[in-house]
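Taking it in order: structure first as structure tokens, then the write-up.
Incomplete set of chains, arranged as in the complex.
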Amino acid sequence: MSELKELEGVEIEDTFAEAFPIKVARVLITAVNEKWALNAAKEATGFGTSVIMCPVEAGIERTASPEETPDGRPGVFVLFCAPSYKTLEEQLLARLGQCVLTAPTAAAFNALSEEESVKTFNTGFKLKFFGDGFEKVGELYGRKVSIIPIMGGEFIVEQNFGAKEGVAGGNFFILAENQASALLAAENAVAEIEKVDGVITPFPGGIVSSGSKPGSLKYKFMHATTNHKFCPTLQRRC
Amino acid sequence: MSELKELEGVEIEDTFAEAFPIKVARVLITAVNEKWALNAAKEATGFGTSVIMCPVEAGIERTASPEETPDGRPGVFVLFCAPSYKTLEEQLLARLGQCVLTAPTAAAFNALSEEESVKTFNTGFKLKFFGDGFEKVGELYGRKVSIIPIMGGEFIVEQNFGAKEGVAGGNFFILAENQASALLAAENAVAEIEKVDGVITPFPGGIVSSGSKPGSLKYKFMHATTNHKFCPTLQRRC
């Protein structure tokens, strides 16, 4: 049974949240400054809110300071989540190839350790073919990487990326006096969730305004429309 | 033959740029403020740099002032470009349904006139099924719309969206003293292109650092890798 609590005058009903298993890759994108790491990260994780009709659920986990990155540059951790490892691998290749390789000064590193990883994708090996024979495979910062000459210089991408099991779900509803108050509360919730490691809020600006339900009563063809986006604010642990 | 010009001490070689036919839809996303119109627009146009491996090429054309929008709220014009009308229609449905319907306070309107449109997609009609029978079809601001009840209130989406022929291409190379100068120049170019109507720069932050060429000399399986992304800065007229 759910329980009523109170926090600073706000009534909280601490009940359950639906959640689903999902497959996750974690990538560290670095660039000459945080602005360009974010530009690459946003493009790579866009069109990634819900696997109902998006190929992945993807988002920015958090920024990384230069001390945390292999190349000593500012960075951004991003998560890609898919229903199957096959889809995840395809999407990782497409999104790193189209949205990070093409971003000025960007590089991409695997951000899951070997112990954590259940699967390994040779995404960086495959991307090397964009070098048309002028690419190199080497070791940089203790990692095996592809070095691909591009117009802007060289694109560095780690050869292998790990993947693991994760959880899609974790969410709460905000009931407020009006839309403006609900939005303000949800924005503040997203700002705090952004500080939590290993979590993304993949909906636009971190908030989802349209919950869904398990199937449709009226439109039988919509049986699959539903399961895991609800809430004002969706929190996803991976 | 190309011609050499000079602008404020910068040598300019005014030569040709490859370009390709493409199919285009133009959507106006509105929201309670510009921030949330942009949040929806960024998510909807993400993972949309090049049709080599992205399903569409998509981007923000420009912001719209309240006087320009049907509902008198701040807005953002976005363009979606695909190689075929079939892909364009599928992507429009997926991106509006997953990234705009889910964005708090957002609405979506057709931004191509009937005269301009070669094709019409009933995307708003299809999205109404998310209402599970509680939706309404009506007329608002002189437009035929679906009104879909969601947790955050009501999602307003125009019933029909137009599409037309466009051009993908138009780009220039920046040759600079070093990477920092090239980046600064390209950022300023993107800022100016953003002011031009009917044009997007779909690569991350508007710039592409990795040009491509027609096929691969060494890797024959890559024959299709190429045609239309080049430049530091890509300008696309639609």
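Brief remarks follow.
By letter and in written order, the chains are A and B; residue numbering begins at 1 in each of them.
The criterion applied here is as follows: contacts are C-beta pairs under 8 Å (C-beta built on N, C-alpha and C of every residue); 3 or more make two chains touch, one makes a residue touch a chain.
Note that the structure is predicted; figures quoted are calculated from it, not measured.
Number of identical chains making up the complete complex in this structure, 2 of which are shown: 4.
Throughout what follows, only the chains that are shown with their structure count from here on.
One inter-chain figure worth recording: subunit A and subunit B are separated by 22 Å, centre to centre, where each centre is the mean of the chain's CA atoms. By the touch rule above, subunit B contacts subunit A in their complex via residues 32, 35-36, 39-40, 42-50, 52-54, 93-95, 97-106, 129-130, 132-133, 150-153, 155, 173, 179-180, 182-183, 186, 203-205, 207-213, 216-219, 222, 225, 229-232.
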